[in-house]
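Note that one protein chain of the assembly has been removed; the remaining protein chains are unaltered in position.
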């Protein structure tokens, strides 16, 4: 079994118009910038993107939105230091937004990966974000029913990876990446270092390879935060 | 903050009659034998015990049952190589059994730790184990509603631990231990090696200290499997 | 069951061998406790399945030599296993996320009874004893392909392939293929469809020990298995 993919272009090949794509990262940490840029180059449109945010500056998800590829964002916090791209399209009614509380977003993705079609959470009970959702009382407290989230593809960023798809992450760059890996039909991980089988201690594997379909090495990945401080624009 | 507890007796002090106690381990791997034996010595009765199994031989959970301390077992597989203790009491109607499919057991405990009061699973749909439980259709498939499981106390076994309660595990001894740590009001971990703060790489922490209230070092823990092969009996 | 069938029928190892031939290279596979564990021995040359065990290990190796067991490194049957390059450990909730979330390619389980609608009964004989279910109910609703390996009939000679299960169910409509000591049978649209049978066994003899109609859909191949 060898899940290594030689190039970024091959890694994102086959993502079709209208696909639902989970993209890892929280702000810039853990954002698979190179995979996102390869996705821009590949050209699919009308994408539904699931990420905590809605991009920042003019790289990564912001660039994908700026290129007009995104029909809908599912996220918890579409504001950022420089969120102009999303904001302008949103106000112009040209991009759809499904706003989800952050913990509910994480849990819905985890549920998608774990085969749990629905669960109850206290989060958002009594608020606008619970509108239209079933509610139920358990042990005297009210809860909102939330549904799983799944995707056609997940694009994630990891630190170490091996050919079976076992992955580790770097510090807070872990965030949504392991969850999304489990919830997509096809998960592509860009890894900063590809190691031989056995190069990751079995105790330290965070994402077991069963959740990963492709691994592509990007040896010196760009950090969104640094790109934005440099005023980078993609393409 | 220092969660270290000097002795096993102090670690299990305060567990009262009628308490619900989660005990980590799958068979002998990850079973906190020394904590269980300390619990036997401490004397509480009418306990509800949550574990995957119902003990083996005459040590650990089997010994706890044999001493008449257990009113009810919640488990998935109360059979084992030498399950005489549970079997005899069960057939005599002297111990209650709540049988839960293994994945549902794990998920119910995780839900207890994660503040999810109920969730839906395909597991057990249409079987005797779903009797009396609400069912619901999602996307054309039927699911069973399951409730969270929580406990007053969790007794778990870890490998490394620090004074803040950060823990690692050893191989397949991880199993239910991290889940139970999150689902009990009070979690006591016996650790094979207590390390100074910073002695566990932040990337390798499996159970963050927030889930742990007490840590007691048991430097050369007994393995249930080996005790049983030796024919050990406790007390 | 006639003496003829007893002479013809496959051994358990041969049933496991046959089931192993259908496992693709790189497949993620869970093998039930006991007899199904034997399937791992018979992977065809050049194919490497990745084995999952409910208690939190993926990609493990075979049993260690006696005396070299590490009892913290066991499978769901509580038998000692070994590490391989690429093994990963995880907790029980993540393990059943793999199962329930549809990440396993194949689960191979034993059976008391299998019905023509795919229902499986393999956890409770229904009378007395201590009920124990383990991970079977999760596995049957998780893996993309749920196969059963079993003797074609019970020790008393009664059919195990039935129109309808009589014992408590493990899962509803979950089994898609059955490897028995006499045949390979698919389950499709609520029917048993015969794919392979022991050479020299007549359709009539096979049907006589099967509790539901064996339909035909295309040719029936000889079930040919080496001595293993």
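Each chain carries a letter (A, B and C) given by its place in the written order, and its residues are counted from 1.
The rule is simple: a contact is a pair of C-beta atoms (placed from the backbone, for glycine too) under 8 Å apart; a residue touches a chain by one contact, two chains touch by 3 or more.
Bear in mind the structure is a predicted one, so any value in this text is a computation, not a measurement.
Chemist: Determine which of the presented chains are touched by the chain that is not presented, and list them.
Modeler: A, B
Chemist: Of A:20, A:175 or A:190, which one is in contact with the hidden chain?
Modeler: Touches the omitted chain: A:175.
Chemist: Of the residues A:20, A:48, A:124 or A:213, which one touches the chain left out of the display?
Modeler: The one listed residue touching the chain not shown is A:124.
Chemist: Extract the touching residues of chain B with respect to the undisplayed chain.
Modeler: On the chain B side, contact with the omitted chain comes from 1, 110, 112-116, 162-164, 166, 182-183, 196-198, 202-203, 205, 208-211.
Chemist: If you put the missing chain back, which residues of chain A would it touch?
Modeler: These residues of chain A touch the chain that is not shown: 26-30, 52, 54, 76-81, 83, 86-87, 90-91, 97, 99-107, 109-110, 121-129, 169-179, 206, 223-226.
What we mean here is this: only the chains that are shown with their structure count from here on.
Chemist: Counting only C-alpha atoms to place each centre, which chain is farthest from chain B?
Modeler: Computed centres place A farthest from chain B.
Chemist: Just the number, please: Cα centre separation of chain A and chain C in whole Å.
Modeler: For chain A versus chain C, the centre distance works out to 37 Å.
Chemist: From the C-alpha centre of chain A to that of chain B, how far is it in Å?
Modeler: Centres of chain A and chain B (C-alpha means) sit 34 Å apart.
Chemist: Residues of chain B that touch two or more other chains: which are they?
Modeler: Within chain B, the residues that touch at least two other chains are 107, 121-122, 169-171.
Chemist: In chain C, which residues are in touch with two or more of the other chains?
Modeler: 89-90, 93, 96, 99-100, 141-142
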